[in-house]
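One protein chain is absent from this view; the other protein chains keep their places.
Chain naming follows the written order as A and B, and within any one chain the residues start at number 1.
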Amino acid sequence: MAAEMRLPAVHKFISLPTTSQSQDDKQLVVPGEVITSDTGFMRGHGTYMDEDRLTASVAGEVERVNKLICVKPLKTRFNGEVGDVIVGRVTEVQQKRWKVESNSRLDSVLLLSSVNLPGGELRRRSAEDELAMRDYLQEGDLISAEVQSIFSDGALSLHTRSLKYGKLGQGVLVQVSPSLVKRQKTHFHNLLCGASIILGNNGYVWLYPTPDQQDEEAGGYFTSLEPVSLSDREVISRLRNCLLALSAHKVLLYDTSVLYCYESSLSHQIKDILKPEVMEEIVLETRQRLIEHEC
Amino acid sequence: MAAVHLSEAEKVYIIHGVRDDLRLDGRGCEDYRHMEIETDVVSNTDGSAKISLGHTDVLVGIKAEIGKPKPLVPNEGYLEFFVDCSANATPEFEGRGGEDLGVELSNTLYKVFNNRLSVDLRSLCISPGEHCWVLYVDVLLLQCDGNLFDAMSIAIKAALFNTRISKVQLSENEEGGKEIELSDDPYDCMRLDVENVPCIVTLCKIGHRHVVDATLQEKACSVASVLISVTHRGTVTCVRKMGKGSLDPESIFEMTEAGKRVGKSLHAPLMRLLQEEESLGQKRQKVGFLG
């Protein structure tokens, strides 16, 4: 039994001298702010032309690529690109497709024809498969998938045609801002501390116990409901709180940052990580180690 | 309440975690989340408090107004509760969406305070049968992440502690009528004795065990919960089974026992905190809503 009560304290935003790019050369704008009145530039996302002046339409950071000017909003819903790894939740089963909530503006679509069905790759989708769709994935189920294409209205079409994608079993979902997930070659990591992580580009992070062996006989639609061992649970809970701490202090998430944060949290109890002062301490230590690592 | 969808496997993971006394965020079954309380946050009220419990944020404002005592109890004032579920907390509360929850919450508050001991209502009487203080307790939900009842009751206790009611005097004018005179000194106030104000503990039955301070995810795994309001002496002022499931009699006894233990232990740290805040007085930097 523990209930800790306290007065709120004013939290300072901790900032470290950043190494590679300093904060100063970033141009930050608010909607309606004129970026340039030079007509030699091209209008990109997040801007509009007000007569001859290029004006920002979102609050964020100005990006210039040659003659193209965009404003990248720092907090946004997920704008998917082909090849992105996402974690999403099935919200609806429709004819020949599943609707998947994936933190983007519109629900994404997973077509029956873009999943691996049990019994091998080369199989025609029959009417029976259509009827049995709910047996594979039903409302509420979590999946990992890849963006296959983007519809004209911006909705994403997903596919799970690889053994690494599919239905997710036991584990914990952590939701962070999509801009905090660093793009990497792989978003699937078996962390050294004893758990695995899927860092979805859409800001959904899935933590799960590292599977013993990669046997995916049922095509990734079988989930074990066997109890997870206590030691695995401790690791996963610690990782979950670390992820929340990192995201609260706006640290980019990738395997190294998560692992460093995990290691610096080891001196604290799992439930204490979410206390503001512990959170600050851990994140500060993580940042320092990341900077040392970069040098 | 904001709907949370969970897959079967996620539910199983949570239920097994509760069995092992290790919840998703590393807490044990009887641990509360990190709690921050501040009083005197709204200047137009006679007493106010804000609590944040994890991501649940509740703001309570108390206003004292002069009204007429109820005919059955002419020598007492009374409390009125209103809970507003603002659409800020979740889009589902938009329009009339939050109304049912709001009515349920305020009705529970009436029950919790429906006894003679929680607040000394006689001290709210100005002249028997004619005038009394009516305390309007308005609760605003700013964010909800589960366990609204507990957060709300703690905030109400803090706000009642913070409440200062101006002293009034009755005088008779020439014609023999009574007049109410407000004291000139704004610091000449009456305080309420909040020692007996109960705190609510909600216990959610998950699997074969029960947890306190459940998050929305944990609540989605539970079919029944028991709400208990407990005073610092350990007496129970309200019990209510909630949710669509039923409970074994034995587990009800276990839960009331645990609820009493947990609820009793909430009061001492809360009072210590409120007294500490008061002793700091003006020196303390106010955090308000930006904390």
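In this text, contacts are C-beta pairs under 8 Å (C-beta built on N, C-alpha and C of every residue); 3 or more make two chains touch, one makes a residue touch a chain.
The criterion applied here is as follows: contacts and distances are computed from a predicted model.
According to its UniProt record, the chain left out of view corresponds to "Exosome complex component MTR3" among "Mitochondrial import inner membrane translocase subunit", "Exosome complex component MTR3", "RAB39B, member RAS onco family" or "Tom7-domain-containing protein". The chain not shown here makes contact, within the complete complex, with B. The missing chain, though absent from the display, is touched by one residue of B:66, B:142 or B:239; that residue is B:239. Contact with the chain not shown here comes from a single listed residue; of B:125, B:211 or B:226, that residue is B:226. Residues of chain B that touch the chain left out of view are 3, 71-73, 103-104, 106-107, 111-112, 114-118, 224, 226, 231, 234-249, 252-253, 256-257, 260.
As a convention for this text, only the chains that are shown with their structure count from here on.
Spacing of chain A relative to chain B, judged by their CA centroids, is 36 angstrom.
Within the complex formed with chain B, the residues of chain A that make contact are 1-11, 89, 91, 139-142, 168-173, 223, 225, 227-228, 230, 233-234, 237-238, 240-241, 269-271, 273-276.
Those residues of chain B lying in contact with chain A across their complex are 5-10, 12-13, 16-17, 19-20, 22-28, 30-38, 52, 154, 261-262, 265-266, 269-270, 273, 276-277, 284-285, 287, 291.
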